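What follows is subunit A.
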Amino acid sequence: MNALTSMMLLPLLGSLLIAVIPNDQVLRIKQAALGTTLLIAISGVMAWFKFDAGNTSLQFVQISQWIPSFGINYAVGVDGLALVLILMSVLLAPIVVLAGWNESEGGRWSVKVFYILILVLETMMIGVFAATDIFLFYVFFEAMLIPVYFLIGGFGSGERAAAAVKFLLYSLFGGLLMLASIIGLYVIAGKHGGHTFDVGQLSELHKFMSPTTQNLLFLGFFIAFAIKAPVWPLHTWLPDAAAAATPGTSVLLLGVLDKVGTFGMIRFCLALFPDASKTFTPIILVLAVISIVYGAFLAIGARDIKRLIAYTSISHFGFITMGIFAMTSQGHSGATLYMFNHGFSTAALFLVAGWMISRRGSSTISDFGGLQRVTPVMAWSFFIAGMSSLALPGLSSFVSEFLVLVGTYTRYPVAAVIATFGIVLAALYILIPVQKALHGPTTPGNENLTDLNLREKIAIAPVIAVIVALGFYPAPLLNVINPASAHVIASQGFTDPVPSESAGK
Partner candidate 1 sequence: MTTSTSLVYLIALPLLGATVLLLAGRRSDKWGHLLATALSASSFGVGLYQLSQMLARPTEERAVTQKLFSWINVGTFNVDAGLLLDQLSICFVLLITGVGTLIHIYSISYMSHDENRRRFFAYLNLFIAAMLLLVLGDSYLNLYVGWEGVGLASYLLIGFWNQKPAYATASKKAFVMNRVGDMGLSFAIMIAFATLGTVSFSGVEEASHTASKAALTAIGIMLLVAATGKSAQFPLQAWLGDAMAGPTPVSALIHAATMVTAGVYLIVRSNFIFDAAPTAQLLVVIVGAITLTFGALVGTAKDDIKKALAASTMSQIGYMILGAGLGPAGYAFAIMHLLTHGFFKAGMFLGAGSVMHGMNDQVDMRRYGALRKFMPITFATFGLGYLAIIGVPPFAGFYSKDAIIETAFNAGGVKGILLGSTALLGAAITAFYMTRVMVLTFTSKQRWEDNQHPHESPLLMWAPMAILAVGSVTTGFLFTRGDALVHWLSPVVGEHAEGENLLLQPIVVSGLALLAVAIGVAIAIMKYQLSEVDAIAPHDVSVFTRIARKDLLQDSFNEAVFMRPGQALTSLLVKGDQNVVDGAVRGIGRTALGAGSVLRKTQTGFARSYAALILIGAIVLIAGIWVVTQ
Partner candidate 2 sequence: MNPYNYLYVSGLLFTIGAVGVVVRRNAIVVFMCVELMLNAANLTLVTFSRINGTLDGQVVAFFTMVVAACEVVVGLAIIVTIYRSRRSASIDDASLLKR
């Protein structure tokens, strides 16, 4: 059976299994969830090894008819880009389950519901990256909103209902714009050689489009992805959602779901509308740079630790977007690697923050203080996560961030230069909470916090390990990413700028 399909089926089976476990056997349910996610993670890693990095064509392809009358297929397959993101998703899932062992309790509904939603979500996460049929992609893209919506609204805290609605409406709005564009594509495809949703065939279509049509269709897709990603000024749903959701949910939300946005920009915006992409690149770069700086400033000003992390992500997504539209191999590979790394560093930040919050009973940064002395391990985990978030050399995110900057500089120096100021702001928005929460005297209310227990250590260890390991040796990922991004660049008709002063000239 096709590797991807089986990876998508596993969570569903898992959720069925959980559904039959009686409600009161909470532990059993959790174990089932953890087991399933681990299984998927393993199969994901196996797929990783089966993958032939050398060839740029899609692999693990499966195509079977779904709605023949509309030329809609169940078509899955991955290139380096998709594989990396799927790997990230399936690796994060068990960590989230293990880390948020207790966040499923005290929600509106039973523990069971929580894990069923998580597993269903995982299926869709895999599907959305694996789909090579735009209709199928759209189905996952929209359907995955529902579980997240219930995860936020049902198990979150604070203004969870409002946040959930905001998240859903924002995304639905974007999704509908994309639907309009998809319909447009469908019709145009019908006029030129038959209805299809196959990305490959559709990417030939732009030849038949008038510039205006192409721009409009591009916008339909881009706005949807810009909301997901999120790009300034379409970001305001993210802080609320992240602040309301449980840490685990936030990890999946920022770590995985938002990547769908940047993933989509590469997979659809660029591939389907090359000319429009070129047209809009300047504007998008401006937005990306704004996101970088703006997100950083808001993070500096944030009082709530979860919101702070959310804002840092806005800044990071700015980097990713910039790298994507810089149209250089460094920028592209950097952006893809960035997606992977951001997944893990955000996961680390959110999980540790979640533990801090659940222990302290508050998410206001100023309520913490001197944790380094009370809970050294927790403090260190947070610190390392923070360092990775500010892209400290030697940690994974540095490689990606620097690649993005270098790649952008070679084509768009100004954007890169402004973006680079982000690294100073990053130092501020990480070190300020570090100073307030971890350093200084241990403030009242924090004296008796307990340090991480074994489970939590086991959960956070692999994340940090990945962060450090990839910082020193990113080759395994880059080898898979490079061919893919080189392929995209080439198909866009771009070549890396030659060094202006190279001795060769």
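Just so it is clear, a residue touches a chain if its C-beta (ideal position, glycine included) is under 8 Å from a C-beta of that chain, and two chains touch if they have at least 3 such contacts; residues count from 1.
Regarding selection, all candidates are chains of the complex that A comes from, given by their letters.
These numbers were taken from a predicted model, which means no experiment stands behind them.
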Direct contact with subunit A in this complex, candidates 1 or 2: 1
Partner candidate 1, residues of subunit A touching it in the complex: 166, 169-170, 232-233, 235-236, 294, 297-298, 300-302, 328-330, 333-334, 370, 372-373, 376, 380, 387, 392-394, 398-399, 402-403, 405-407, 409-410, 413, 416-417, 420-421, 423-424, 427-428, 431-432, 434-435, 439-442, 472-475, 478, 482, 486, 496-504
